[in-house]
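Only one protein chain is missing; all other protein chains are in place.
Here is chain A:
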């Protein structure tokens, strides 16, 4: 699931659940049946689960566009200064390993 898909899934989940809750409460209150309200809401929760929980293809319509590996070769990271500082630390640990 891509970034846009995640946002869509969350919004869909909240809107669907709220809509089903409103419909369920209204129907239950008007028909005077608490059982009806719970039943409609249960169906709504199951439907929302089916829509938003599995990784459906429509959540993957905006894939990340990674740079081509050749781009990285053209612009190598300036790592010289960092690796130079790390090396002495590694060297200091090696003698103890040799001693043991």
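One rule holds in what follows: contacts are C-beta pairs under 8 Å (C-beta built on N, C-alpha and C of every residue); 3 or more make two chains touch, one makes a residue touch a chain; residues count from 1.
Definition applied: contacts and distances are computed from a predicted model.
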Name check vs UniProt for the chain missing from the figure, options "LAQU0S03e03642g1_1", "Actin-related protein 10", "Signal peptidase complex subunit 3" or "Septin-type G domain-containing protein", returns "Signal peptidase complex subunit 3"
Please identify, in ascending order, the residues of chain A that touch the omitted chain? 1, 6-7, 9-10, 13-14, 17-18, 21, 24-25, 28-29, 31-34, 37, 41, 45, 48-49, 52-55
